[in-house]
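Here the complex is missing a single protein chain, while all its other protein chains stay put.
We call the chains A, B and C, going by the order they appear; numbering starts again at 1 in every chain.
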Amino acid sequence: MGPLQLFLGERDLGKQKSSLIFFLAYLVSLSIVPMVMGDYEAMNFAYFLLNVPLGLSVTLVWGYCGILSFGQIAFFGVAGYAYGIIAGNLTQLPAYEFIGIGGGILSSMLLASILAYFLFFARVENWIIPVLTLVFTLLLETFLAQTAGYQWKIGNVLLGGYNGMTGIPSMRLPWIDDPLYGYSFYYYVLTFVALVFVALRIFINSKYGSIIVAIREDSLRTEVLGYDIRKWQFFVFVLAAALASVSGILYVQWGNYITPSQLGLVAAAQPVIWAAIGGRSSLLAVSLSTIGMTWFSFTLSTQGNQLSLIFIGAAAVASIMLFRDGIVLTLWNNVGKLGKLFEKK
Amino acid sequence: MNQSSVLTTQDVCSGYGTATVVRDISVDILTNEIVGIIGRNGVGKSTFVKTLIGLIRASNGKVTLFGNDITNLQPELIARKGVGYVPQGRGIFPGMTVNEHLLLGGYLQRDSKKRSKFNKLIFDLFPILHERRSQMAGSLSGGQQEMLAIGRALAGGPEILILDEPSEGVQPNIVGQIGEAILNFRKQLNLSIILIDQNASLISNTVDRAYAVEKGSVVAMLDSDAVRDEEKLSKVLSI
Amino acid sequence: MEIAPLIISLVYQALTAGAFLVLCSIGLMIVLGMMNIINLAHGEIMMIGAYVASLLVTEGLPFFLTLPFCFLVGVLVGLVIEFLFIRYLYSRILSALVLTWGLGLIIAQGALLIYGPFLPSIKIPFGSIEYGGFTYSIYQLFLIFVAALLVALIYFILQKTELGLKARATMQNPEIASTIGINRKKMFSITFAFGAGLAALAGGVLAPTTTIAPFMGTQFVAPAFITVVVGGATNIITGTLYSAGSLAAIRTPIGMYLGSFAGTVGLFFAALILIRLYPNGLASIRLFGRR
Partner (left out) sequence: MDRNEKDITVNTENVESDGSTRRTFIKGSLAVGAALAMPAIITSKSAQAAGHAAAVKVGHLEDLSGNLAVYGVQKDHAAQLAVSEINAGLTLKGGPVGSGGLGAFGNVASKPPLMGVGKGDLNYVNDGGGRSKEAVTFTEDDEILVDSGDDGILGRPVELINLDGQSNNNVWQQLTRKLIQGDKVDCLVAGFTSAEREAIRPIVDQFKQLYIYTNQYEGGVADANTFCTGAICEQQVIPVVDYMVKTFGPRIYTIAADYNFGQLTAAWTKATAPLVGGEIIEEEFVPLSVSDFSTSIARIQAAKPDWVFTLLVGSNQSNYYPQASAAGLEYPMASTVNMAQGYEHRRFSAPSLNRMHNCVNYIEEIPTKRNRDFVQRWYKMFPNDPYIGQMAQNTYFSIHMYAKAARLAGTTEQEAVKKALESGMSIEAPEGTVFMEPATHHAGHYIRLAVADAEHNVQFLREWPMITPWWLHRMGVNLVGKKEYKQYIPDEDPYFTMFGK
C-alpha cells in the first residue's frame, strides 16, 4: 500500500508542501488561461471551470460521506431556475444579482433538506439513495417540462417549459456598468470557484470533516461514539446541494438560459462520472477531472463525427477498470512514489 | 483401526492485508479423531481454520488433505474434497428454511441414498430441526441455529468437520446436547473433527487432544489426560 | 357509462401497467438483489433484446420464435460483460454503477452507428377484443401472462431448484456458501447472465409495443428503478410483485381520471411515500409471516 496509506490520513491531495506548490501552480495556470486565449475561449473555459463545484458536491457526499447522489444536478437546476426568477423580477433593485445568488442557493438547500429528511430519517438502505435521487431528478424534469404556458409565469418571468427559461440576467458588479463577459466573467468564475474550493478544503480537513469521513468508514461505530449520523448525513447533503447550486447559478449567468433537460438522465450521471474518473475521495483530483472531462466532451463534439458518446462511455469504463481510485488520484500517487524513489537515490 | 493422517498443516502463516495473524502453525489430524484448538479470543484460531478451508490465503506453509496439497484452493473445491465447516456465528442463511439448508449442504453428496441416510441421521441427532423443517432459519434460536449449521455441514457427508465456536451464544444445556451430538456422529460416521471453542466443559467432554494457541502460534499440545483436566484447560483458555 | 365495463377496463389497465413494470424491472431486480450491482446498462440490454427480435423478424422468423434468441443473446451479452468487467467489481458497487453507465452509452451509440436510427418495428400479434365500449389488446393480455409466467418461473427456480437454492445462499452470504461447496464466481456469472437474459427477453417481448431505436432503453430505466426501489432487494419475488402491483394500482385510476401527467407524478410520489413508510422495501412486509 505504502504511499496510498500515507495519504489516507489526510483528506485531500496537496496537504504536503510539494503538493501545496502544485495547487498554487494549478491556480496560477488557471488564471493565465485568458491571457493566452481569446475572449470566446475564455468564456468556454469559464464553462469548464464553473462545473467544478458540481463535481465537488458529488465528491463531498459520495467520496467523503459515502452517499451516492444522482440528485446534485437537480439542485444545480433548481438554483439556476430560482436565480432566474428572483434576479429576473428584481432588476429594479441595486445589486439584484447578489440577491438572486443568495436566493438560488437557499432554495436549493431548502429542497435538499426536504429530500434529505425522506432519505436519512427513514434510514433507507445505502443503495437506495442513488436510485431515489435519480427518480427525484426525473420527477423534477417531468414537472418543469410541462410549465410552458402563462400560468407558470412567476412575477414577470416565464418558466418556459421544456424550451427553458430565457433571458436570465448576467452577472454584473455594482461598480461596473456592463455585465461580465469573456475575460471578466472568467475571472469572476475563477474567484468564486477558488473560494468555494478553499473553504471546502478547510472544512473537510477540520474535525467536522473527520466525523463525515468516520460515517463513511463505519457508520455504526460513529453512532456508538455519540454522533447522530442522520443529522450529519442530512447536513452534508444540504451542504452539497449548496455547492451544486453555485454551479447552477454560474451556469445560468454564463448562458442566460436553462432547460429541464439539463436535469435529465444524462446530465444527472455526469458529475458522478467526473468524480469517479478523477478519484472521488479528493477535491483536487475531482476539480481536475471535471475540467478535463467537460473539455474532452466539448473537443469531441467539435469533431462533428458520431463517436463522441462512445468515447465518453469508453473513458468511464477505462477509468474504472484501469484506475481503481480514479485517474487523477492514481497518477498522483504514482508520481509521489516516483518522487520518493528519487529522494532515496 | 489404524489411524492415518486426514488433514495436516506445515508452518502455515496467514493474515489480513499486511498483518500476519497466524504464524507457522503445524497440526496433524488423524482419522476418527476429535482435536481441539483452544486459546483466548483473538489469538488466531478462527483465522487459522479459515486458512484451512480456503477463505483466507496462506502466505506461507502447506495444507494437505489425505496427502493431497489443498493449500489456497478455492473454498468450494476444498469443501467438495470433504472438508465440512461450521462457521463461527453459525453463518446460517436467515431467509432460507431449515429444509433448504439441509438440501444445500446435501448437494455435495451426489449419492441420493447416502443423502437420505444423512438426513435421517441429522434429524435423529437434532429432532427439533425436523419439527421446524419448514421454518425460516432466521427465526430459530441460537442453539437451534447452531444445530442447523452442524446439520448443513454433515449433510454433505464430510471426511473432516471443522467446528468454530459452536458454544458461542448458546444456552448451557444446549451446549451439552451439542457435545453429545458431536460424539454421537463421530461414532456413526467415522469423522475427524476439529473443534475450536472456549467452553472448557465442551472441550474436555469431547476432544481427544488439543492444540493450545497463543499469539498465532501453537504453544502446547494437550494430550487426552490434559484435556480432561478442566482446571488446566481453563488456565489455557483464560490466561 | 355503465360501471362494470369501466371497472374491468381499470383492472385491465392496472394489470397492463403492472406487467410493464414487472417486465422492465425483473432483470434489474435479480442483478441488484442477488449481486448488489446496480446495472445502469439495463435499459440498453433490453434494447439489445428488442433489436434481436426486430432483426430476426426482418429475416423472416415468426415473432414468437425470436424470443428464445432474445434471451440467449442477452445471456451471452451478460456473460461477456460479467467476464470482462463486473467480476472485478463485486465489492465496488458504485464503481460498477459508473462502469455500466459507460457501457450503456457505448452500446446505444454503437447500435446507432451500426444499425442506423431505427429498426423496423414488429407488428403486434393478435387483434383486440371489445367489451362494453372498451377494446382490449390481446397482446397486452399476453404480456400480463408473460409477466406472471416469468415471476412464477423465477419463483420456481429460486425456491425449488438446486441452482436457485445455491443462488439464494450465495446472495445471502457468499463466503459461507463457498464453504458448502458453492462456486461463488460461477453463481455470480450465472446470475448476471440470467438477469441480462431476462432483460433482453423483456425487451423482446415489449418490442412490438415500442419504437425500436438505439436510445429506447432510457424509457425503461425510470420505471424499472422505481419498481426496484419500492420493492426492496430482500426478496425478489415478493418485492417485484408488491411494488409493481401497488404502483400500478395507484397510477392507473389517477391517470384515468386526471390524465397521464398526473399519473406519472402520482407514480413518483407514491414511490417516495412508500419508501418513507417501508424503507427496506415492500418485500419486508410479510403477509404470510411464519414467525
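In this text, a residue touches a chain if its C-beta (ideal position, glycine included) is under 8 Å from a C-beta of that chain, and two chains touch if they have at least 3 such contacts.
It should be emphasised that the depicted structure is a prediction, and the values quoted were computed from it without experimental measurement.
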Could you run through the displayed chains and say which ones the absent chain touches? A, C
By the document's definition of touch, the residue of A:34, A:130 or A:164 touching the omitted chain is A:164
Can you tell me which of C:51, C:69, C:101 or C:139 touches the chain that was removed from the display? C:139
Omitted-chain footprint on subunit C covers residues 1, 6, 9-10, 12-13, 16-17, 20, 109, 112, 116-118, 120-124, 126-130, 133-140, 208-216, 218-220, 222-223, 251-252, 255-256, 259-261, 263-264
In the full complex, subunit A touches the hidden chain through residues 38-41, 43-44, 47, 138, 142, 145-146, 148-151, 160-164, 166-167, 251, 255-257, 259, 261-262, 266-267, 297-298, 300-310
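The rule is simple: only the chains that are shown with their structure count from here on.
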Taking contacts as defined above, which has more of them, B-C or A-C? A-C
Which chain has its C-alpha centre closest to the mean of all protein C-alpha atoms shown? C
Let me have the rounded angstrom distance from the C-alpha centre of subunit A over to the C-alpha centre of subunit B, please. 53
Whole-Å gap separating subunit A and subunit C, where each centre is the average of the chain's CA atoms: 32
Residues touching two or more other chains, restricted to subunit C: which are they? none
Which residues of subunit C touch subunit B in their complex? 162, 165-166, 168-169, 172-173, 175-184, 234-235, 290-291
What residues of subunit B sit close enough to touch subunit C in their complex? 53-55, 74-76, 79-80, 85, 87, 91, 93-96, 100, 103-105, 107-108, 134-136, 139, 152-153, 156
So in the complex, the part of subunit C that touches subunit A is made up of which residues? 32, 36, 38, 40, 85, 88-89, 93-95, 97-99, 101-106, 108-110, 112-113, 218, 221-222, 225-226, 228-229, 232-233, 261, 264-265, 268-269, 271-272, 275-276, 279-280
